[in-house]
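Now for chain A:
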Amino acid sequence: MTRISCIHSLALAGLLASAAVPAMAADTITVASWGGTYQEAQTKAFFKPTADALGITIKEDTTNGLDDVRLQVTGNAVKWDITELGADECARGSKEGLFEKLDYSVIDKSGINPKLVHDDWVGISYTSVVLIYRTDVFGDKGPKTWADFWNVEKFPGRRALSGSQATETLSVAALAEGIPIDKVYPVDIDGALKSVDKVKGHIDAWWTSGAQAMQLVKDGEVDMASIWNGRAGTLKKEGAPVAFSFDQGVLTADCMVIPKGSKNKDIAMKALAKFVSPELQANLPLYVDNGPANEKAFETGKIPPERIKDINSAPENVKKQVLQDPAFWRDTLVEATEKFNNLVQQ
Partner candidate 1 sequence: MQSARFEDLGGPHGTLNADALRADARRESFGLLALLSPGLLLVFTVIIVPIGWLFWLSLYDETGALSAANYARFFEQASYIRTFITTFKVAFFVTGACVLLGYPLAYMLSQLPRRAASICLIFVILPFWTSVLVRTYAWLVILQRKGLANSWLIDLGVISQPLPLANNFAGVIIGMTHIMLPFLVLPLYASMKTIDTDCLRAGMNLGASPAATFRQIFFPLSLPGLASGVVIVFVLCLGFFVTPALMGGGKVIMWAMRMEQTTSLYSNWGAGAALGVVLLAVTLALLGLFQWLLGARATGVWSSR
Partner candidate 2 sequence: MEGSGAEALLRSVCAMNDPEPREMLLSIAPSALPIGISGIEKRFGGVSVLRDLSLDVAAGEFLTLLGPSGSGKTTLLMILAGFVRANFGSIKVGGEEIITTPPHRRNIGMVFQNYALFPHMNVFHNIAFPLKQRRVSAADTAERVEKALDLVQLKGLGERRVDQLSGGQRQRVALARAIVFEPRIVLMDEPLSALDKGLREHMQIELRNLHRRLGMTTVYVTHDQREAITMSDRIAVMNAGRIEQIDRPEVLYARPQTRFVAGFIGDSSFIPVECRNGSVWYEDRKIRMAAMAPSSGSHLMVVRPEKLRLVTDAEPSGSVNVLPATVGDVIYQGDSFVCYAVLRDGQQVTLRDYCRSDVLAKLPRPGEPVNLGIDAEDVVLVAAD
């Protein structure tokens, strides 16, 4: 590991030196997230209010995920002070030692699901994998459960599932086998793969990005699909003939971390504390469909009551869904993904 780090530092020091944040700008931090409408919402909900409250400047960047963090940390060229990741990525990065320890005397963790509170990462928001179908094909009698989705005789039509997010597709496959939502974890990977095997011949597209999933449904290329609730909500708002619900959804959390070697660790800690506070967390659903990670947000009264039912992490909706277990996937991701690829890619 040390040898590789050394190689990376050589490789990247030169490349990234110019991009590195100057040490003197202690009152400036850089936060990276996924970009797009989601990050725009975060800017309004989290970054701007935090910057104002702490009197600091928050610069923004976009990330492609754990690879980027690994590249910066192992290359000794950390340019982000806080970055967002998927929860399973956080779990894996934590195992690799890529993040700074979080100080929970600064960050108030109450209200956040304990499964999303760890030494070096903390939950920030939720995305759900939901079943969407086109109402111009099925009316209101579309597939409501994953078992329906798997039932190609009763619900003929073209189908899409995620090919890039094996963990989500395997969770959905377990649900399709009739496993109750509280028994999905720990996932029986081989059982779930068998379930995928049953339906794979009827899958017309394995999507690899949220945008692609949305486009497939929007253009009628498929009649039903697994999709992230944010994309599903956008489709509905745009007036596409689609329906979806949180029943049998798969709740996946996003988290935030401070990459190891951040030069503004202390300010980042304060900023992160703000981001997860109920006050700012309650802002998020005002701009985007991704639900807050801190359930106390629903008690702030900031979220209009009629909005609450549309939010995936609202207590009533959480009950209908499976929560992805980051710790489980941390240890099984590679094996499960390779097996999934062997099954699906041909």
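As a selection rule, all candidates are chains of the complex that A comes from, given by their letters.
By definition in this document, contacts are C-beta pairs under 8 Å (C-beta built on N, C-alpha and C of every residue); 3 or more make two chains touch, one makes a residue touch a chain; residues count from 1.
Since the model is a prediction, treat every value here as computed from it, not as a measurement.
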Given options 1 or 2, the chain of this complex that touches chain A:
1
Show me the residue ranges of chain A that touch candidate 1 in the complex, using the header's touch definition.
1-4, 7, 11, 64-67, 70, 92, 96, 158, 160, 163-164, 204-208, 212, 215-216, 219-221, 333-334, 337-338, 341-342, 344-346
